[in-house]
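Complex shown without one protein chain; remaining protein chains in place.
Coming up: chain A.
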C-alpha cells in the first residue's frame, strides 16, 4: 500500500488488474474442471476459507495495528449465526443469512474491540483472548445455539442460492471462490478509501494520527467491525462449504493462532500475503504429507510420518522468517522484481497490488 494514490477510473483502465484477472479466470475456468474432488474439497475450499479469515485479521492487525487472538471466536460466531438464521428463519435466502452472520460477527467484534481504546500491543492481544474463551464457552453452555443437539455438533444444510444448489465439490469450491473474490475486492476498495489510510495512520503512530484528525475511536471500532465481519463470513464458508458440520471445539485457540501465523508468515499488511500464508499453512502440509506417505509410507507408520512433517514444517517456518522477516510476500516480490526487471513497464505495474 505504498503506491501513490490515483483516480479510480485510471485504476480500472490501466492493466493493473491483469494478474488478478488471469488468476480468477484460471480459478473459475480451469480448476473446477481439471481438479479432483480431493483437490477442491480438501485443499482449495479450506484454503479459501482460511485465506479470507486471514485477510480479515490482516485488516485489523496488519493494516490497523491492533493485535487480536480472537479470530477463531469470530469464525465460530459467523458459523453458528448463519446456522441459526438458516434454521429459524426458513424464508431467509442464504446470501442474506451469510451477510447477517457477518454482521453479527462484526457486532461481537466491536464489543470485544472496546478494550483497544485503552490497551495496546500485548495487552490488547490478551484482552481479545477473552473473546476466544467467552464465545466458545457460550456456544457450549447454551444448547440453543446448536439447536439442543446434545453433542453440540451442528450439521450444515446444503448450500443453495436463488434456487441454485451448490452440491458437489466443484459447486462448493465455486461458491467459496465467489464469496472470497467479492469480499477481497471490497476489502481492497476499502483500503483505498480514507478509512484505509486512517487504519495505516493509526498503526504507524497513534498520537500523530490523532493530531492529524483521525477519529481514533471510530477508526478502531471500524477496524474491529470490518475485520470480524470478514472473519465471520469466512466462518460460514468453513462450516457450510468445507466441513459441513461444526462443533465449538473446532474453533479453539489453536485456530486463532493458525490465522495469526498465516498473516505473519504470509506478510503483514498485504492482501496477497493472506493468501500466500494460507497456502503455506493449509495446502503445503497436505502436499508434504502426501509426498511423505507416497515415498516412505511402506517403511514408517503414519504416526512417524506425521511427526517428521511437523519437524520439517517447523524448520521451514524458522528458516523462512530468518530469510525474510516480512513474510512470504516480500520474498515473492523480490523474486518477481528480478524476473520483471527487463519486462515492459505495463506488465510490471500489472503485478503490483
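Methods note: contacts are C-beta pairs under 8 Å (C-beta built on N, C-alpha and C of every residue); 3 or more make two chains touch, one makes a residue touch a chain; residues count from 1.
Everything that follows uses one rule, which is that contacts and distances are computed from a predicted model.
Matching "Sarcosine oxidase subunit delta", "ABC transporter permease", "3-hydroxyacyl-CoA dehydrogenase" or "MoaD/ThiS family protein" against the UniProt entry of the left-out chain gives the name "ABC transporter permease". From the options A:69, A:305 or A:328, the residue with contact to the unseen chain in the full assembly is A:305. From the set A:153, A:185, A:217 or A:315, the residue in touch with the chain omitted from the display is A:153, counting the whole complex. Where chain A meets the chain that is not shown, the touching residues are 36-38, 41-42, 46, 140, 150-153, 155, 242-245, 247, 249-250, 286-291, 293-295, 301-307, 335.
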